[in-house]
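Complex shown without one protein chain; remaining protein chains in place.
Let's look at chain A:
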Amino acid sequence: MKFAVIVFPGSNCDIDMYHAVKDELGAEAEYVWHDAESLDEYDGILLPGGFSYGDYLRSGAVARFSNVMKEVIKAAEAGKPVLGVCNGFQILLEAGLLPGAMRRNDSLKFICRTVELKVENNETMFSSAYEKNEVINIPIAHGEGNYYCDEATLANLKENNQIVFTYNGTNPNGSLENIAGIVNEKGNVLGMMPHPERAVDELLGGADGLKLFQSIVKQWREAHVVKL
């Protein structure tokens, strides 16, 4: 399985993401610049965190119009796994691949620490290696992670089981219903504020994020590898 790590001007978690899938997961990975014309050769798309285009106007507002996003939308429509972390999540929201929007954290502070997440749905291609209701430790680092959507959208998210991760215990940013990560209706696009790519090695404080990437590979193998 070959991953594309999309790099925008201002991305700053791209190297962590590449390290997580290449070195810790052992999959193939390549950096892909924001003006790339095609993502056809990749099986999974990773949108890393950072401050694409300096967060000018709104987080993710400018990145969504970059050339590669047309290809990201195409990949999402084709059913390929698309993961957006932090700024990547904000870009997916701005691009309309996921519903809702981000507000400033209710504390107005940039928060950078490890938090507890609860796995609400372990039946997605991103979370199947976790137990349902498993509590995991994943770092967050954001100033705008206060997820918002209207009531009708929230009802849809719940009905379709699209809420994958919630903050366990204290909500760090004021997000609606403690939402930390959601998938699209089809289940192949995940956006989350916490950084699983920063939790892939016990040496660096924890490896709870690795199962997320393992889930993606497991699903891909089941779908693509012919059993002899």
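Methods note: a residue touches a chain if its C-beta (ideal position, glycine included) is under 8 Å from a C-beta of that chain, and two chains touch if they have at least 3 such contacts; residues count from 1.
To be clear about the criterion, contacts and distances are computed from a predicted model.
The chain not displayed here is annotated in its UniProt record as "Phosphoribosylformylglycinamidine synthase subunit PurS", chosen from "Branched-chain amino acid ABC transporter permease", "Phosphoribosylformylglycinamidine synthase subunit PurS", "Xanthine dehydrogenase, molybdenum binding subunit" or "NADH-quinone oxidoreductase subunit J". Taking the complete complex into account, A:100 is the one of A:44, A:100 or A:209 that touches the chain left out.
Screening A:108, A:203 or A:226 for touch with the missing chain picks out A:108. Touch with the chain that is not drawn comes from one residue among A:149, A:163, A:199 or A:212, which is A:149. Counting the whole complex, the residues of chain A in touch with the unshown chain are 57-58, 61, 65, 93-94, 99-101, 103-108, 146, 148-150, 174.
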